[in-house]
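Missing here: one protein chain of the complex. Every other protein chain is in place.
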Amino acid sequence: MSQQSTAKVSLAVEIAGLRMKNPVMPASGTFGYGEEFAPYLDLNRLGAIVTKGLSLRPKAGNPTPRICETVSGMLNAIGLQNVGVDAFIEHKMPFLREINTPVIANFFGNTLEEYGEVARRLNEIPELAAVELNISCPNVKQGGIVFGTDPQAAHQAVDVVRKNLDKPLIVKLTPNVTDITVIARAVADAGADAVSCINTLTGMSIDVRRRKPKIANRTGGLSGPAIRPVAVRMVYQVVQAVAIPVIGVGGISSAEDALEFLIAGAQAVQVGTANFVDPDAMQQVIDGLERFCIEEGIADIRELIGSLEV
Amino acid sequence: MSQQSTAKVSLAVEIAGLRMKNPVMPASGTFGYGEEFAPYLDLNRLGAIVTKGLSLRPKAGNPTPRICETVSGMLNAIGLQNVGVDAFIEHKMPFLREINTPVIANFFGNTLEEYGEVARRLNEIPELAAVELNISCPNVKQGGIVFGTDPQAAHQAVDVVRKNLDKPLIVKLTPNVTDITVIARAVADAGADAVSCINTLTGMSIDVRRRKPKIANRTGGLSGPAIRPVAVRMVYQVVQAVAIPVIGVGGISSAEDALEFLIAGAQAVQVGTANFVDPDAMQQVIDGLERFCIEEGIADIRELIGSLEV
Amino acid sequence: MSNFKTRILANQEISPGYWRMRIQAPGAVADCRAGQFLMFRVQLSLLPLLRRPFGIFRTGFQPSDVDGLPPVEYLEILYKVVGQGTAMMSELHHGDRVEILGPLGRGFDGGEPGRRKILVGGGIGLVPLYMLAEQLVDGSEVRLLMGGRTRDDIIVVTEFERLGVQTYVSTEDGSLGDRGLVTAVLQQQLDADPDAEVFACGPLPMLEAVYGICRQRQVPLQVSLEALMACGVGACLGCVVKGVGHSETSPRFLCTCKEGPVFRAEQLAWDRLDRTEGTCEGCK
Partner (left out) sequence: MSNFKTRILANQEISPGYWRMRIQAPGAVADCRAGQFLMFRVQLSLLPLLRRPFGIFRTGFQPSDVDGLPPVEYLEILYKVVGQGTAMMSELHHGDRVEILGPLGRGFDGGEPGRRKILVGGGIGLVPLYMLAEQLVDGSEVRLLMGGRTRDDIIVVTEFERLGVQTYVSTEDGSLGDRGLVTAVLQQQLDADPDAEVFACGPLPMLEAVYGICRQRQVPLQVSLEALMACGVGACLGCVVKGVGHSETSPRFLCTCKEGPVFRAEQLAWDRLDRTEGTCEGCK
């Protein structure tokens, strides 16, 4: 892209007060803590950086094998292995602080108390632009019901986080529900500033010669291009259902893919699995968005958002 | 396959009293009324034939475009276009009667009364081996709630059909639910003899240049290899949850794909979208199952069913 | 033929963006009728998943390249690169393995011998007309009106001329033949011979214009349509087009793949066709 053309198109968007150079950021868990991709990509050119999911204490995650490939997708059951919020502050933030891109910390808990406590600690990091709350986790105190699949549980989790947090709060929704708009409304009511959807679809893959699940955890989360139609549909539904901004995630690996979400009404997008396929996938998406706007004579990408004719 | 080897392996299975030469049948809506595929496949070699979904009256279906391709999958919103149950009996059954393979009629309704009435008429066809009830339809009398996404509504639909039917009753489950085992238990309680899962995942695809949904109905059903991990997971869950047999459907296009479902505990499988890619896909699956059994020294395919080690 | 695993004999770009592929196909000459199509499996993996429909351009025999072997029977398709599938097709080579399902659908009816035949085709819409012309030249005078946006869209003229077909070229930008739409030429031709029969294939707006002209003059018309297809054999109901007399309560859908792709004009509910019926983006 020549500088000329860059001048013509504005890719900037704003979500819940968070200003971004463009609407493209990584999906949590697919971009490490940012530094892993620094050799392949200029982190300053991203709309935002989203970290691996953090928990109160370091988490070991699941036994191996943790990943397997599926048709145009992959299953993962990493089990949310992470360094824990304190080590994140100590060891990862110093690197992230130097980058001229807003940082969003993704986090999770297995009890309401944990959610609240992590939120409290993250709230104290001045350089953190926003947080993303992953509610696709089981509540170990309530029979393992997944917070994000039950409107009450989701409301409670958001509520406790909201009380401990002044920063913009993005809530990440799971697609493994009958009606995602019900959950979206519940978290909006509880004070979420934005929602991101979707997390992975639960799936399973079997090694037929060995008669064993391909990943040790039996089931895992399906991600990648295969799930994009489900993600676009859910984003479209959620956009109709709530007034807060929506971030689209699921199977994006090109600008055209990202555009599906923006046109459906997402204010921004996250790129996940595609980062593994192409470490500069996000750069390609950003360049492609700009090219598309130029070709279509669009001066500001926000004109495209929600432009779906139905 | 030589005749020798055929003699060595038994592929026969039985579901709710329905005996099949092998566990392979088409998924409803992907095989017409059987005759469309007669030039490409020996229908006598299939485990069963499942018809396009039938309704009380002929149904026009949705406007076009009705289909679009997605990454390793497709969306369809045919809208259940069909000739209606009476025309089926008059025009389609005569052909099917001549084939030495059990015929299963798939059907649906938009009210409880319709479900009951179609069941009553199908029950009077002596050559029909079983019926498959599609509960992924909205109840037009109850605010459009989809029967298959609500345990009560699902129970009611199965109940009314059961009362009008003596034949084996297979209930086809939708994957667009938070917990498919809840629905599976509800339909088993209401008297289903078997369940088949999964129907399509709701998805959406957008033409970014025209800013329009790629199919006229906006959303459609996602099928094909892309969804297989979700289908395998749900079949595995349902097998654990109910005592009645389970038929696995979703993304099967090879014997290895079918084996994932059988090993997860399905007693039989349905092949859908793959019929479009390869009109003799089912023959290939059947031959491949036999070859697999020979290679693995398995005399009876039923040894494989539910053989997953976890 | 039916579902056929075979090999490519040749694959060449004949005009910018237009390719011609010759595929080995025993039985093709006897089996394929003018106007029929096939479903082409782009590759054996699952991406792209669905087969692509293509009209059968012609069939024939070529000498074997091994001395002493009989001639090799083939069919040819002509395709325009518009998306993922056709782009991948353009990278295939002589000897590559492909899978084709066909011949499928209903072809053209030859009409009445003796009456002049006017074929109208735009761009890739010429494809199904070639075998039709081959068949018609024996009993009737055949004229071909070919239209396109620019000269690149005017393909295979010489093939038609070799059959003895008189061809009239018009392009919208005037870069080849007359400047203007092919329908203007059709009017003139029908003025000259009101007893002619018309056969057309091309984008829906063109077909609608042709239909308007023929209807007004009560000239028999057959059209070849396109539609998005999954199965090609009448099973998925993805490719339907509204038949005459269609209504919501008594639906009369026709499958483009099975009852078409060639229809007599009277079969279709012309006033109710959406722009998504009968033709597709790629055909424009």
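Every chain is named by a letter (A, B and C) in the order it is written, and numbering of its residues begins at 1.
By our rule, a contact is a pair of C-beta atoms (placed from the backbone, for glycine too) under 8 Å apart; a residue touches a chain by one contact, two chains touch by 3 or more.
It should be emphasised that the depicted structure is a prediction, and the values quoted were computed from it without experimental measurement.
Enquirer: Can you say which of A:30, A:111, A:178 or A:237 touches the chain missing from this structure?
Expert: A:30
Enquirer: From the list A:47, A:73 or A:288, pick the residue that touches the absent chain.
Expert: A:73
Enquirer: For the chain that's not shown, point to the residue among A:224, A:245, A:265 or A:288 touching it.
Expert: Residue touching the absent chain, from the options given: A:224.
Enquirer: Write down which of A:63, A:94 or A:144 is the residue touching the left-out chain.
Expert: In the complete complex, the chain left out is touched by residue A:63.
Enquirer: Counting contacts across the full complex, list the positions on subunit A that touch the omitted chain.
Expert: Listed in rising order, the touching residues are 29-32, 36-37, 39-40, 52, 58-61, 63-69, 71-74, 76, 78, 81, 216, 224-225, 253, 273, 275-280.
Enquirer: For subunit C, enumerate the residues touching the unshown chain of the complex.
Expert: Missing-chain contacts on subunit C: residues 45-47, 84.
To be clear about the criterion, only the chains that are shown with their structure count from here on.
Enquirer: I'd like the Å distance between the centres of subunit A and subunit C, where a centre is the mean of that chain's Cα atoms.
Expert: Those two chain centres are 47 Å apart.
Enquirer: Measuring centre to centre with CA averages, how many angstrom lie between subunit B and subunit C?
Expert: Here subunit B and subunit C have centroids separated by 35 Å.
Enquirer: Could you tell me which residues belong to subunit B and also touch two or more other chains?
Expert: As it turns out, subunit B has residues touching two or more other chains at 71-73, 225.
Enquirer: On subunit C, where are the residues touching two or more other chains?
Expert: 46-47
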